[in-house]
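Yeah, one chain of the complex is gone here, protein chain that is, but the others are all in their spots.
Naming follows writing order (A and B), and every chain is counted from residue 1.
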Amino acid sequence: MTRTTVLIKNLTRNRLRTTLTVLAIALPMFVFTMARTMVEQVHEMLAESDLKLRVAVHQKLSFTSPLPQRIREEIEGLAPEGYITAVCRTSWFGGRIEGKPAAFASMAVDRDTFAKVYAEFEITPAENERFQEERRAAMVSPELAKSQNWKVGDRVTLTGSLPPNPKMEFVIVAIPPKMSRQWFYFAMDYYDETLRKLTGSPAGVNNFWVKCSSPEARQWALTAIDKHFASSENETRTELESTFFAQFMKSGGDWVGLTWNVGRLIVLVAVAVAFNTMSMSFRERTREIAVLRTLGFSAGKIVRMVLSEGVLLGLIGGLIAVGPIYALTHLTEFSIPRMGTMQIPNQTAAIALAVACLCGLLAALVPALMAGRLKVATALRKVV
Amino acid sequence: MAYIELQGVHKVYRKRNLEVPVLAGLSISIQAGEFVALMGPSGSGKTTLLNLIGGLDSPTRGTIRVGDAQLEQMPERELTAWRSQHVGFIFQMYHLLPVLTAAQNVELPLLLFKMAASERRERVQLALSVVGLEDRSDHRPSQLSGGQEQRVAIARALVTDPQMLLADEPTGDLDATSAASVLHLLERLNSEFNKTIIMVTHDPKAASHATRQLHLEKGELFADKPREAAMVEY
Partner (left out) sequence: MALPFRYNVLSLAARPTSTITSTLLIAIVIGTFAYLQAVTDSAFSTMAATGDPNTILVLSQAADSESVSRLGKDELNKLEMTPGVVRNGSGPIISPEVVAISSGYTKDDDNVTVNAAVRGVDYDAACAVRHGRVRILAGRPFQPGTYEVMVGASTQRLFRGHDIGDEIQLGTRGVRPFKVVGVFTTDGTSADSEIWAYSETIRDVYGRGSYSSARMLVPDEQAGRTAIDFINGPEVALSAKTEREYYTTLSTNQTVTQVLSVIMIIIMGTAAAFAVANTMYAAVAGRVREIGMLRAVGFGRVNILTSFVLEGLLLALTGGVLGCALSLLCDGMQRNMLPRTFTTVSYGLAITPKIIGTSLIVAVAIGLVGSIMPAWRAARMSVTTALREA
C-alpha cells in the first residue's frame, strides 16, 4: 500500500457521489474540449491559408461587386519577374440542384491556373488534363460528392443563384481527395460564354487569387496592386487570405467564438461541482483527518493529501471528457456538420486535462487549508 | 529519572470570552513501563491530560517532558514527527478508516517512514499477530466486531513500536467479553513488551487492570494509588 492507494480508496468511499462528481466535471470539460478544438481548427485553417502565400484582390468596397476579367493580365504584367506564380480568377455561382433550396459553394475558376494556385488540392496531372479538355468540366470535393452521390463522369445540372440565374450542365471530371469541404469548381470560360449568350455581358470576377512565390513577393502584392489601381475606375483591395476569410466569421455572429466563450465559462461549473464534493467529504471526514494527525501525519501532508484528492477527481473527470472523443476522432473519420472532419489536437487534449486537474485543485484548496488548520484535540472530541 | 514528568501544568480553554480552566497546576511523574489508569468524573480533565501527554495539545502553563522531549517547547511540526515515533493512540470509537482493510489500517502510520514494502508487511503481520487477528487482515472494519476493530486499532498503535500507548476509553463502547480481551491485551503489552500505557477510563473494573490509578477531580490530582491499594478498596 502507498499513499496513492489511500487516495484512491478515499474516492471509492462514496461511490455514487464520486461517480456523479466525476461525470459532472466531465460534461463541461467535454464542451470545453470540443469548443477549443473548433477554435483551433479555425485558427489553423487561417494560419495554413497564410502559408499558401495567396492574397485576394477584389473590388475596394466589397468582393460582391465584380471586377472585369482583364484585371488578371494587368496584375500579371505589374509584378516583377518571378514574384507571382499564378493568378486564378473566381466568380461566385452559388449553384443549386433543381428542386433543392440550398445553394452550395460553387465557383467558376480559371482553367489554366486553378491547379497551380490551389496547389494544396494536389490535383494530379491526369485530373488537370481532363479539366482542360472537357468544356463543361467540374471538380468537386469528396465530401460534396459523397453527400450528393456523385461519381467521376456524372452529368450534373445546376442553376446559379445570381442574376440571370443561368442553368448549366457540368461533367464531373475529378474528385481530388485533398479538396476540402463542400466545394464545386468549374471553368470560367464556360461560365463567361453562358452569360454572354444570356445577357450579352461578360462574367464579372469576385476575387483574383494571386499566388506569390515568396513572403517578400506577397508583401509587395499587398501594397503594390492597390496602389496601381487607386483612383482608376476599378479600385481594388488586396488582403491576406486569412483576413478575407476572417470577416465571414466575425461579422457572422462569430459562433465559434461564442462557443469558445461559453466553453470557458462553464469550466466554472466543473470547479463548483468539485468544490461542493470536496467540502462535503471534508466535513464528513473531519474526525478521520484528526486521527491521521494523531498517527503523525503532518499538517502539510494532510493538505497535500486533500489537494491530491481534488486533482485526482479532476483528472478522472478530464479523462472521461477527453479520452473517448480523442480516441474516436483519432481512430475514425469523425465529422461534424458544417465543421468537416475534426480531430482533437494533442495540445487541446493536454490543455483540457490540465484544466480539469486545475479545477480539482482549485476546488480542494479551501477544504485542504481547513484540514491543515484542524485543531486535533477539538476535532477528536467533536461528535460528527 | 521518570519517563513522563509533568510540572505545574495548567490548561485553560477559551470559550468565546469565557475562560474555562480544565487543568489547574497538575504535577505527575510516570515511570517507563507503568500502566496507568486515569480516572475521574466527566469534565475532570482526563482526556485533556491525555492529549497533552500525547502532544496533541499544548499546556497554557507548566512543563511536560516525555523521554527527552520537552513538549511545551516544541513547535507543531516537531510534535507531529515526534508523535509518529513515540506515541500510539487508541480511541473509544476505534477510528479506523472504513475504506481500508485491517492490514492497510495498521500499515497507515508506517507510510510516514522510509521503509521497504516487504518490511512494512512483516511489521503489520507481527502487529496483527500480537493482537491475535492475523487471519482477519483482509477484512474491512465493517466486517469486524467492535472488539476486533479495537484490536486492529491497537495493532495500528503498536506497529511503529512506540514506547508509550495512550488509550481514551478503549473499552467504553464494547461488551463485557470484548472489553476483557482488550484489557488483557493491554496488560500483556505492558508486561511482555514493556509499553508505558496511560488509559482514560471511568470503569473501575477496567482500571483494575492497571498498575497505578490516578484520580482527577476538577483538574487536580485527587488520588494516586498503586494497584494493590486499589484492589483492596473494591
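Just so we're on the same page, contacts are C-beta pairs under 8 Å (C-beta built on N, C-alpha and C of every residue); 3 or more make two chains touch, one makes a residue touch a chain.
As the structure is a computational prediction, the values presented were derived from the model and not from experiment.
K.L.:
Going by the touch rule at the top, give the shown chains the omitted chain contacts.
P.N.:
The undisplayed chain, in the complete complex, is in contact with A.
K.L.:
Per the definition of touch given earlier, which of A:7, A:23 or A:224 contacts the omitted chain?
P.N.:
A:23
K.L.:
Specify the residue from the set A:124, A:165, A:223 or A:332 that touches the hidden chain.
P.N.:
From the options A:124, A:165, A:223 or A:332, the contact with the absent chain belongs to A:165.
K.L.:
For a quick check of understanding: of A:78, A:246 or A:299, which residue touches the chain that isn't displayed?
P.N.:
Going through A:78, A:246 or A:299 one by one, A:246 is the residue touching the chain not shown.
K.L.:
Give the residue, chosen from A:123, A:187 or A:273, that touches the chain omitted from the document.
P.N.:
Of these options, the touching residue for the absent chain is A:273.
K.L.:
Touching the missing chain, which residues of subunit A?
P.N.:
For subunit A, the residues touching the absent chain are 16-17, 20-21, 23-25, 27-28, 30-31, 59-62, 64-66, 101, 103, 159, 161-165, 232-235, 243, 246-248, 250-255, 258-259, 262, 265-266, 268-270, 272-273, 275-277, 279-280, 283-284, 338.
As a working rule, only the chains that are shown with their structure count from here on.
K.L.:
Residues of subunit A touching subunit B in their complex?
P.N.:
My answer: residues 1-3, 5-6, 9-10, 12-13, 287-288, 291-299, 301, 376-377, 380-381.
K.L.:
Which subunit B residues qualify as touching subunit A in the complex?
P.N.:
Against subunit A, the touching part of subunit B is residues 47-48, 51, 54, 56-57, 76-77, 80-81, 83-85, 87, 89, 91, 95, 97-100, 104, 107-109, 111-112, 120, 156, 160.
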